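Some chains have been omitted; the remaining ones sit where they do in the full complex.
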Amino acid sequence: MDYTESFLEEYLESFDRLKRKDRLQSSLPLPTMSEIKNLTVSLMALFFPGQRETMDKAVLKLAVSESYHKASSILMDAAFKAIRYESPDKSQDLCLEEAEGYIKHLTAKLPEIRRLLKLDAEAGFDGDPAARSVHEVILCYPALHAITVHRVAHELFREGLPIIPRMMNEIAHSQTGIDIHPGAEIGESFFIDHGTGVVIGETTVIGKHVKLYQGVTLGALSIPKKDTLSETETKKRHPTIEDNVTIYAGSTILGDITIGHDTIIASNAWIKDSIPAESMVITARPEIKVRPIRREE
Amino acid sequence: MDYTESFLEEYLESFDRLKRKDRLQSSLPLPTMSEIKNLTVSLMALFFPGQRETMDKAVLKLAVSESYHKASSILMDAAFKAIRYESPDKSQDLCLEEAEGYIKHLTAKLPEIRRLLKLDAEAGFDGDPAARSVHEVILCYPALHAITVHRVAHELFREGLPIIPRMMNEIAHSQTGIDIHPGAEIGESFFIDHGTGVVIGETTVIGKHVKLYQGVTLGALSIPKKDTLSETETKKRHPTIEDNVTIYAGSTILGDITIGHDTIIASNAWIKDSIPAESMVITARPEIKVRPIRREE
């Protein structure tokens, strides 16, 4: 239609004008969210292969091998794109070699990750009176999905793979409402109940047997970015949560503080200072007034 | 590649080692999340068939019959798998017979569920000044999606169908941020505005004309699971909300208490004790200090 052509010209000129400033468009493609989504699907199947017709050892090997090859094939392709995008001057051979390096590293870690995920699933079962079986936890609890994606993304993030770990966690965030930065270090037997609204920041460190409820934030105090960019990238800005800590719904823990081991934090607490081990943290509840209603507010 | 083969061996051995302990892998397949997602899609089409070209009575019958057969076909298959998984010693004939029993039960309830959903949609329209029509509520409000799935899942849960009701509600949770356990009993003309972060626990009982806002938790006080497993499964652990109650955003109601009818609870309240009927519950707001800014915190 008539307005189409003039629109396209003007719209494309706007790319030119804006590109000079920050080159939002690179000349090479990044992996897409849907590729990374398929990666997370293959990883779930790799760790929890219980969907095929029978699970005798022979068939299990078939299923696991298939999921492994699918996941590593997607990751290989995506890692190659991400590395090349980040460093357009690297040779293609070098990009591929590095991509294969990430696969090798991750492959070596898979048995350990699976061991951790089984402990996470058991922690979920032990911690929720409504859970009927470990299988229900694996199938139906968003936390296990988010943690599975995180444990893989974290390994790749630590090794320095660009952008893909963040994409992985954002996919899990979109599906579960649980937002875990791939930089966070999380110990074994971790669980989150319900989970919507949980935020776990980049430099968070979490010990063993920690349990969170929905709406918990493990965040940073606000830091102006401009002046401290290189510093903020390395500096610890988020809490350390020691072993056996439980944090109830809606609590906010901010800054590089430490919540000592075997501590319980009640819901809706707001904490900016370290808490000693074996504490019970109770919030003084805001008083409520109950008065007979008169149908207006 | 070289590391692949050794990985597969090691990885599979880890299944062996771990299986002895808790046999995470059963020998029979469960329904998959994507099957159950298709089930919820068919159910939405069954209750709200307004997408076909014309909706004269004749065509309506065609559309409804199609959705019904699709939904019952998926459910039949999934229920069969879930029952057989749960009771591997049952004969296939018995599993199928039981699966058909669930379909029959649900079929008998469908007209009543549809009646309830229409009341829910109207409650949504009446309760939101921004709603332009009941159709907008049906199409655009996540609450109606979550409630539709819940009302069906609840029927199946009550009859004892394993795992599928929980899968259904987790799908709705992932799509809407509203987490309703299929055990919860919910009366007519129920609505939730916005909805993200709402959690409704397994033994919650909700009366008629109740309205919730985003971030409301109807939860349990923490109970150690180990010692009380059989007890917790039957015991009421969550609140009872009587008729005509409104609960504003972010409030938390915990434990087997009762919120009396015709009560309004302000946002961010934290309640562990019963509230008499016809009350207005107001939170003493935490004082805020407003001071001129000096650009540092």
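Order as written gives the chain letters A and B; numbering starts at 1 within each chain.
As a convention for this text, a contact is a pair of C-beta atoms (placed from the backbone, for glycine too) under 8 Å apart; a residue touches a chain by one contact, two chains touch by 3 or more.
What you see is a predicted model, and the numbers here were worked out from it, not measured in a lab.
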- For the entire assembly in this structure file, with 2 copies shown, the number of copies is 6
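Just so it is clear, only the chains that are shown with their structure count from here on.
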- Note on the structure: For the pair chain A and chain B, the C-alpha centroid-to-centroid distance in angstrom is 24
- Note on the structure: In the complex, the residues of chain A that touch chain B are 48-57, 60-61, 64-65, 68, 100, 104, 107-108, 110-111, 114-115, 118, 121-122, 126-130, 132-136, 138-142, 175-177, 194, 196-197, 214-215, 221-222, 246, 248-250, 267-268, 285-294, 297
- Item | chain A contact footprint on chain B (complex, rising order) | 1, 3-4, 7-8, 10-12, 14-16, 18, 22, 24-30, 32-33, 85, 162-163, 166-167, 169-170, 173-174, 177, 179, 181, 183, 196-197, 199, 201-202, 215, 217, 219-220, 222-223, 225-226, 228-229, 232-233, 237, 250, 252, 262-264, 268-271, 275-276, 278-286, 297
